[in-house]
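Not every chain is included here, but those present sit where they belong.
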Amino acid sequence: MIQGRVIGEVWATKKLAHLKNQKLVLVAQRGENGFSGRVIVAMDRLDAKNGDEVVVSFGSGARNVFVPGSRTILVDAAISQIIDRRPVI
Amino acid sequence: MIQGRVIGEVWATKKLAHLKNQKLVLVAQRGENGFSGRVIVAMDRLDAKNGDEVVVSFGSGARNVFVPGSRTILVDAAISQIIDRRPVI
């Protein structure tokens, strides 16, 4: 998992059918010395706002959370936590 | 998932049999400060054009979308959305 900040939302009308009505956000990844420059597109079910610090989880778990048992969902990242306070980085 | 721009198509006649008739495109990955330099080869079923901004999804979900239930397809990335407008990066 990584820590980062929500910096925007992704808008698309042309998408694979199973991704309709799914909210995707852009997350700027944090490193030891501020933002790393890397940006991740993650699915959001926690209603994260712009500027929120979040934890992003990767892998097949992400698609199962959204459609349990599915193996055909093209989702590989999701926001799993919104952070209260940022202790170190 | 990552966001990027379609910058070309991959042409190959010599390929593993199950990849015949599959369209592969090159996607330049975006970071917080423009393009990251990284280029991804992704399968395309959304008819993306050169210059389109897209979301690329990774992992075993990609192969299942194209051949449901298959475990032998050598595809690890696919375009899942074509972006309408680019809000942040």
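Residue numbering begins at 1 within each chain, and the chains themselves are lettered A and B in the order written.
As a convention for this text, contacts are C-beta pairs under 8 Å (C-beta built on N, C-alpha and C of every residue); 3 or more make two chains touch, one makes a residue touch a chain.
These numbers were taken from a predicted model, which means no experiment stands behind them.
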{"item": "Copy count for the complete homomeric assembly [2 present here]", "value": "5"}
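The rule is simple: only the chains that are shown with their structure count from here on.
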{"item": "Approximate Å spacing (C-alpha centroids) for the pair chain A, chain B", "value": "19"}
{"item": "Chain B contact footprint on chain A (complex, rising order)", "value": "7-16, 19, 24, 26, 28, 35, 37-42, 59-60, 63, 71-77"}
{"item": "Chain B - residues contacting chain A, complex", "value": "1-3, 30-33, 36, 45-46, 55, 57-62, 64-65, 68-69, 78, 80-85, 87-89"}
